[in-house]
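For reference, the structure discussed in these notes is given below.
Yeah, one chain of the complex is gone here, protein chain that is, but the others are all in their spots.
The block that comes next holds chain A.
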Amino acid sequence: MTSTTSSALRTAPQQVSTSRERMRSAIQAAGMLPVLVLLAVGFHLLGGYRFLSGQNLSIVAQQAAINIVLASGMTFVILTGGIDLSVGSILAASAMGGLIVSLMHGFGFLAIPACLFVGLLIGAINGVLIAGIRIPPFIATLGTLTAVRGIARLMGGDRTVFNADLPYAWIGNDGIAITSTLVIPWLAVIALLVVVASWFVLRRTVLGVHIYAVGGNPSAARLSGVRVGAVLMFVYCLSGLLAGLGGVMSSARLYAANGLQLGQSYELDAIAAVILGGTSFVGGIGSIWGTLVGGLMIAVLTNGLVLVGVSDIWQFIVKGLVIIIAVALDRFRQPAART
């Protein structure tokens, strides 16, 4: 700090404090946004000016959508200091459930509710294991990750279930046409709605504050009369439900589901999005907007690397490095929290 700024501070502390405060909070809210923009522009320049075309952007949005929905649920869970490793498996099981119901004559309209129900049910099981029996979240959801994967395979007799006349296929393939080239896919609309609803719950409801309180100091929350168990139950149910919604979205896109392959390691991308978004792994600190930006970053990377012509193997390496560097930069940017 130079002496000139300091004398300014003393003459008009209030003024300086507010404008500075505003700038700092703006930077904090923006988080990874500059990195996201930088990546997009970089890919545009390197990839023959195709990246920022309307068509490609709607592909990116589509690719990002499912991960953002899963990551939204993951944000709630991580805010309470937990983790949900089972979302990929839940997505597979619920997609299987949806397709099977859609093939039942006369019950096709129940396909989407079936997807959501499967997700909610498994989420509730996670919730009971964690809030009721008090199994650590990592272990409980590691268990359901494995078991539900098996169930998903069992549901289709370990074969791909296919429905060419999937009643809700429009969700995965249509969108709102703005111009002839620019279409906003329904998948992206759903993801955005989920993000906005999540923001509302987290920032504008009693439950939201309680989620932050449980993550920040469960003991203080309990002593203040917060129902810690109910809050945990809610976040795992929600994460399951949103994974079920992810099942709707991916089966709608593919007209098919395979219990073995669908949703493999989706939980890792969801966790990466939350972490890139700056949510603290120990709970209590974070925001859904960060998760949105984090999810977009992962999609931009995936799409951009293909566009630029990076080989499959190098895509993994580059993606991993970017995640690590981005979070490291973030640590560097934030004021040192040493105590």
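Keep this in mind: a contact is a pair of C-beta atoms (placed from the backbone, for glycine too) under 8 Å apart; a residue touches a chain by one contact, two chains touch by 3 or more; residues count from 1.
The rule we apply is simple: contacts and distances are computed from a predicted model.
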One chain of this complex is missing from the view, so tell me which of "sulfate adenylyltransferase", "1,2-phenylacetyl-CoA epoxidase subunit B", "Alcohol dehydrogenase-like C-terminal domain-containing protein" or "D-xylose ABC transporter, ATP-binding protein" is its UniProt name. "D-xylose ABC transporter, ATP-binding protein"
Which one, A:153, A:210, A:253 or A:319, makes contact with the chain that was left out? A:210
Of A:133, A:164 or A:223, which sits in contact with the chain we cannot see? A:223
Considering the whole complex rather than only what is displayed, give the residues of chain A touching the chain that is not shown. 1, 3, 6, 9-10, 13, 16-18, 20-21, 24, 204-210, 212-213, 216-217, 219-227, 280, 284-285, 336, 338-339
